[in-house]
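Every protein chain but one is kept in place in this view of the complex.
Residue numbering begins at 1 within each chain, and the chains themselves are lettered A, B, C, D and E in the order written.
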């Protein structure tokens, strides 16, 4: 009898709280979006599963001694996992498109306006009763506008870990929603004639330039913005492994073994931050709202800067490619390509959009470094 | 001279103890069985090697500061390694056979009787002078009857780490001995006519059902038996990675990189628990005896339950497949197939036996959860 | 204004020290040698990059809380990373050449004279003003003569971690310079007639002998030199995984996933030890000098021993193969082959040189064990 | 502190009863739910074909190989694996 | 301790100004340096060919495959990948 009672007390039913049930539903929704609608499945599936695991009553998976707790402490608190993801991203990224046309870096800079405008928005939301964000939290939320998952997780883990779950979910969700969010903004700000602009073919880039590029970026970062050195440094290391051509074993390890294994653990540990008390509150609504705003503003800033550059540029620039500056590689470059084809079925913008796109990865890492330097 | 003396004092010969020599022999025997007789070589080879390494005098590989000590503390004490193995097992397991014929779950439940009967046996062994098992130890020994290595290691690491080495060795040895242990029991409890029963072909299972299955198992576990959530949760995550079809990178990482690397370390760390004081005692004899008993009882319970089900079932059920309920995937399903062919050369039972077989994996994880809830 | 000032104080330019700039240059030189001249790129590229990262002012990557700090503490201080590299090296090494002709072990022993002679040299350098080496430091420097990177890193991390960076750089640089350092020594000590000696074809080796070999080495190590057991043990485990033929999954994991991932991290963490204060001093000059001496003496000792053995041997021995005893697998075996062909275009010595070559790996691990036993 | 033998045996017997009950309960619930699941998510008629064609679409336009090609392919894969598994120190 | 709303807004606005300035500064510097880099390290005329021939040298002496072989090859790789990706418990 005693044992039966113990067993009953050990069931989940006897320990159910409504918050946990709701969080399990949130996890299930994320998994549904990942599998059915292919919303960034590599991250949202593990995040959703981690959310369910962490909210199983009594199992204690996210409490000291539990698997998800260990993973979080080892990989997220320390910043190791997002940095290793950046290593893999560096090894997977071909910077040729931006090396062939360095002006594209400007578009990658412009699109970061989404980050800094959202920062003001987050602070302004303090006027709304029940919503309160410190400057650190506002900065962590703003980085969603960088459209770069690991950057958002890294910055958030360093300056606002209490918001990490909601920020990561918002960042990856909006990255998945890029094909929905960006096109209306792009069409609103451009004329059909502008969208039909054809761009000149890119010149090929020498192997030496590709090898020297990551080293140059690293040195500039060291001189100008050392707080961005962890993120930018790992990105550059990965890219150097890739382009050097003498360490294919290591480049492949960074692109496959390391990034795959870390992605599973990163997703689980981020999902484990989705507790009812941390997620089911009005702040999360604010984060979701601000995230969408950040994407819209970033897209608009990129497109407008491209229009401005087109005025002064010798070679024509299609303003659509400015939208790719938010990064969300390679999703937003594909969106640009699709919009370009819609305006002119012969206008293939994919390679041109890859320039601002990879520049945007650097841009948001730089923005994260600035926020780290000034806010924390 | 002083140096020569120091060197001599640093040789193994000068520090030899008989216990260590015997444990090196035990390690060598495990390696021999692994290589020559293919006894679960993926685990028994590293375990045997770990046993030798840990028993080298002065090397201190299993003492604080030594490699095997670190691996044990990081991966076994915390339960991380067996859980990662379960992740990989989930990603490698196709549950179609049991989804096509859900009654097979009942056989996976029946075979767990081997666990609980052995629990009583272990307690009863306290009558034997010199043998003394607490209830925690008895439960850890009993789980050998689950015929599932990582489950045994996980439970043992949580409630009876002092017996971990012997329990792991017994579990994997008997899993390798399934083709020797099970057939006599199966033949004793069935008539030739029963063994000749042909079963109906399995219906195919939809992709959607395969995707929803791991999520359903997770939810049931959360409601009914949260203490099983770590093991069952990682199994379900692995299976969802596999079946979702949208994260092949992660599924492959779980099935290859993660499980292979963890297997090496898990084996070494488990082997390092095989010290003379922990292994060369009468308790180990008890564990080996009880392990064999557990397999026999589990097999018998599965076969008898299949006979019972055959009485009531509309479709014929060959009682042999009940034996596969102990799990030991896919070894016991192959044994069932072989026995079926021996009775009738046209009777291929492999796919039918896979049902109880994978159900048995779940069954023993559930049993481990119950023991964790009630014993620890 | 305040913020602008904060940002300025957070730039690298405002915090630049000359030592850091010089170390960044050192890192860049290592990367240049790795990419342009293929100097052991798998190690020297990550080491060079780690040196740059660690010397970025304010970024704190090598200080507590930084990525490189964590990697160093987890993998180098504990000795885990060099041991895992040895596991992979074992799984990649085919000992057939030395099993077919066991006398080759003697050449692998002779070449270790480079280590012990350098030990005296390092102590003697204490006469030079400003250079001061303890016996521990002298031993760690001497192991460079073993021409084996992971052995040098392991020993150095255990007895002289303050010299780790310089020792690792010297070890890998000289391994890359083997084709430059060895040939003059080889030609100086042999006549053209000796270099023309053709050796008998090697007999094939049975699978059983290959399987028993790593176990035998492990047992001898356990009896005679337990302090070498971690290094030799992991080498033997890797080789047993390879030769057993029953655990290909694990062997492949050791040769690929494990060694590739660990190589990236090991290189970064070793590079992070290259701080200005630790590297830019007169001791480093001494280390670089002694390293070159060690290679020369080891090569000479191997060649002279081969000449001696040729006098007494029934079968002819080409003295050139003695040079391969320093290890630096497979570089020095290739150098031997090239010198042999230069003397006689029909004289292929590659397979014969592989014997002393792999014997040298064991030889330097044994020497490291002796130094650990007597010095620390 | 030390439990008596008979109390331990009683504990063990209770554990067995409750344990087997719980295992059956769990797996019977699972049986029922899976039966419901497979009824609610039945096998679509064309699922097999769909999968094949999608994998073709993403991986190759080459169509079905003929017998001679198949032989070459099998050997190629064998060779590749052999090469891949024979490790070389680099 | 708690900053007032208006001071926080001022902080945020300053942050935006300095932040965007810095991002632009960083990426403009990068633009200039990359422009210099691509001018200093131009594309050699024969780079593409060089790369191809070197990979031939290290990996195969077989020359260019003909069309039939290419078909076989494409299928072989497809098959190999499919086999590689369909996981089997061993």
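Heads up, the rule we're going with is that a residue touches a chain if its C-beta (ideal position, glycine included) is under 8 Å from a C-beta of that chain, and two chains touch if they have at least 3 such contacts.
Bear in mind the structure is a predicted one, so any value in this text is a computation, not a measurement.
Visitor: Which of C:21, C:123 or C:308 sits in contact with the chain that's absent?
Guide: Considering the complete complex, C:123 is the one touching the chain left out.
Visitor: Considering the whole complex, which of A:7, A:31, A:52 or A:91 touches the chain not shown?
Guide: Checking the options A:7, A:31, A:52 or A:91, the one contacting the hidden chain is A:91.
Visitor: Would you write out the residues of chain B that touch the absent chain, in ascending order?
Guide: Counting over the whole complex, chain B touches the hidden chain at residues 3-4, 7, 249.
Visitor: Spell out, residue by residue, where the missing chain touches chain C.
Guide: Listed in rising order, the touching residues are 98-100, 102-103, 105-106, 108-109, 112-113, 115-117, 119-120, 122-124, 126-127, 135, 138-139, 203-209, 212-213, 216-217, 220, 224-225, 359, 362-363, 366-367, 370-371, 374-375.
Everything below uses one rule, namely that only the chains that are shown with their structure count from here on.
Visitor: Go ahead and align chain A to its copy chain B using Cα positions, then give the rotation in degrees, nearest 5.
Guide: Going from chain A to chain B via C-alpha fit gives 120 degrees.
Visitor: Quick check for the class: compute each chain's Cα centroid; which one is farthest from the centroid of chain B?
Guide: The most distant chain relative to chain B turns out to be E.
Visitor: Per the centroid of Cα atoms for each chain, what is the distance between chain D and chain E, given in Å?
Guide: That pair's centroid distance is 36 Å.
Visitor: Go ahead and note the Å separation of the Cα centroids belonging to chain C and chain D.
Guide: 44
Visitor: How many Å are there between the centre of chain A and the centre of chain D, using C-alpha atoms for each centre?
Guide: Each chain's C-alpha centroid was found; their separation is 33 Å.
Visitor: Mind pulling the chain C residues that touch 2 or more other chains?
Guide: Those would be 3, 7, 249, 252, 257.
Visitor: What are the residues of chain D that contact at least two other chains?
Guide: Where chain D meets two or more other chains at a single residue, that happens at 11, 15, 18, 22.
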